[in-house]
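Structure incoming, see below.
With one protein chain withheld, the remaining protein chains of the complex are depicted in position.
When the chains are written out, they are named A and B in that same order, and each has its own residue count from 1.
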Amino acid sequence: MTLRLGDIVAALAGEFDARLVGDPDVLVERLAPLESASAAELTFLSHPKYQGKLARSAAACVVVGPGAAAAAMQRGACIIVDDPYFYFARITQLWKREHAPSSASGGTALHPSAFIDPQARLAAGVVVGAFACIGARAVLDAGVQVGAHSVIGNDAHIGAETRLSARVTVADGCSLGERCIVHPGAVIGADGFGFAPHAGRWEKIEQLGAVRIGNDVEIGANTCIDRGALQDTVIEDGVKLDNLVQIGHNVRVGAHTAMAGCAGVAGSATIGAHCTVGGGAVVLGHLSLADHVHISAASVVTRSIHKPGHYTGLFPIDDNAQWEKNAATLKQLHALRERLKMLEQTTDKASGKTEEKS
Amino acid sequence: MTLRLGDIVAALAGEFDARLVGDPDVLVERLAPLESASAAELTFLSHPKYQGKLARSAAACVVVGPGAAAAAMQRGACIIVDDPYFYFARITQLWKREHAPSSASGGTALHPSAFIDPQARLAAGVVVGAFACIGARAVLDAGVQVGAHSVIGNDAHIGAETRLSARVTVADGCSLGERCIVHPGAVIGADGFGFAPHAGRWEKIEQLGAVRIGNDVEIGANTCIDRGALQDTVIEDGVKLDNLVQIGHNVRVGAHTAMAGCAGVAGSATIGAHCTVGGGAVVLGHLSLADHVHISAASVVTRSIHKPGHYTGLFPIDDNAQWEKNAATLKQLHALRERLKMLEQTTDKASGKTEEKS
Partner (left out) sequence: MTLRLGDIVAALAGEFDARLVGDPDVLVERLAPLESASAAELTFLSHPKYQGKLARSAAACVVVGPGAAAAAMQRGACIIVDDPYFYFARITQLWKREHAPSSASGGTALHPSAFIDPQARLAAGVVVGAFACIGARAVLDAGVQVGAHSVIGNDAHIGAETRLSARVTVADGCSLGERCIVHPGAVIGADGFGFAPHAGRWEKIEQLGAVRIGNDVEIGANTCIDRGALQDTVIEDGVKLDNLVQIGHNVRVGAHTAMAGCAGVAGSATIGAHCTVGGGAVVLGHLSLADHVHISAASVVTRSIHKPGHYTGLFPIDDNAQWEKNAATLKQLHALRERLKMLEQTTDKASGKTEEKS
């Protein structure tokens, strides 16, 4: 499985104005990181700060931005393009297209073991894997792929070219847009966590909403998106959710927001567009995040954030013995502040100052 | 799909003393939140503090408590009842019952593709979905529903009216009580995480216990409850676990305790009854929590808690630049306390005081 350098550049010429410096007939066997790329591999320089590593790279060719062109040319073959990381993303897509064993020939391919309700409506080019279940009145648009063991509920709707991997659940009445990718084990449309406390017990509030997912959304393995209590949980276009993410009921996630692994968003929170939420971060319920808000990993959002920016709240890691001392002292922090204030007053009085301290 | 206001009140009259103010013939098309309810929708006022929103609501009817009755009647139709949130929960249940497409007719319905071991015992009214697997000697009581692709191990026992959604695993020998609900991807009875360290390796301790789950328990999507090492992991009646929750081996969760998404309880911890554990919170192993303990989201319980109450431990989120300054200073907190103490002694000596500071 090899690609000619010249063919790579030609394949992307419609979208990019890239210049290949070097022999277009060189064959590339694999894509590889800059540090480890061999003479048969193509790589890229994502950021000028790594330019120092260029000279030592044995790669067949390096994709670089204009600022690194001189250094790259001195090393050997290179492709010069305005946004080398984006260009490299397109190369990975090209690579996958060329090399993936095309299990489906483009026509409809329904595995004989799959269970498809007679009332389901499957458009042209739909591929359904082994033991998949498609419920009554489910609608699968053109080019949808449903992996082995996936379960699509009654009245669900899957948009064109969306791919569900193996073992995905889309519950009754939920919908996905076009060109989405859903990884194994993801659960879309389980009941939200809603109970009314009554006489020391939890009385179930039936979850009557559904989940509506836009176009070009990617959903990671074992991630859960709950159905709404009364209205729908909404994931807008272009959202990317990593693995093991939890999205509570009635949440709205704005377009092109990305959330890393193990992040959680509690019920009825509204997250803006173009946000990022770091791994393991938690957004509490009923809060709002403005567009372009960035939450660091493992931080807990306890209040709405109305201003774009970068927000963090995590305890700095330390040697355990040091941590123990500081953590113990932290429990007296308010008292320490009071003592400091008193001391300042004593000292100020002694020196005749009267400034107010908080 | 509509319900008459008068019929709703009549349906719940056995349990509630509710008063409908307005035309019983009005038809309700949907349930909706107070803010967005249209003239065809029924809503509720969960808490008197939202009373200000009442006047602006276009809802067909609002369920309210006695305290909000006057304001509600001024607006239009309302149902007045002592616990409006609980009443509304019952309405959602009524709604679901009336509108859910009844896939099962009440008789036994075993999907022809399911694999049911000849030694399994299925009571009357059991429904088994496509590709489900029921192991040897498994016992499914009356009215149990097993979703598509669920796997029930050998010797497992599922109590009456319990519903397993699609893709649930109940491992060998585990049991659930009556009227439980288990959402997709949940794993009940995987091995606990038990190893004896030996010569730099981890030697597996076989997990010989099982999982015993009480009545009326709800278990979220992709939540895991491990089997015990020697004895059983126990989840008592009425416990509600959200999605992606981890319950370690030998844990006991007391009756009517609720745990939000991504919470984790390490092995051999004992959690009391009527507790709540917030999303992403962690309870370390071998600890005990008394009844009526409430743990905030993302807090880490590092010691047993013997007194009912509300406990929290999370780093407050802040603008990243501010956080960096405070987090860096936090690493010197113990040293700062020492400096403050010294300063106090200096000042006290200067002023002749002798009080002890910690």
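Some points to look at:
Throughout what follows, a residue touches a chain if its C-beta (ideal position, glycine included) is under 8 Å from a C-beta of that chain, and two chains touch if they have at least 3 such contacts.
What you are looking at is a predicted structure, and each value in this text was computed from that prediction instead of being measured.
Only one of A:Leu27, A:Ala70, A:Ala124 or A:Ala328 touches the chain withheld from this view, namely A:Ala328.
The residue from A:Arg4, A:Arg75, A:Arg137 or A:His274 that touches the chain not shown here is A:His274. The missing chain lies against chain B, touching residues 115, 131, 133, 136, 149, 151, 154, 167, 169, 171, 185, 187, 190-191, 193, 195-198, 200-208, 222, 224, 226, 229-231, 244, 246, 248, 262, 264, 266, 280, 282, 284, 295-296, 299-303, 309-316, 318, 322, 325-326, 328-330, 332-333, 336, 339-340, 343, 346-347.
The missing chain lies against chain A, touching residues 30-33, 36, 83, 85-86, 88-90, 92-93, 95-96, 101, 103, 111, 113, 129-131, 147-149, 165-167, 181, 183-185, 216, 218, 220-222, 238, 240, 242-244, 256, 258, 260-262, 274, 279-280, 297-298, 314-320, 323-324, 327-328, 330-334, 336-337, 340, 343-344, 347, 351, 357-358.
As a working rule, only the chains that are shown with their structure count from here on.
Chain B has its Cα centroid 26 Å from the Cα centroid of chain A.
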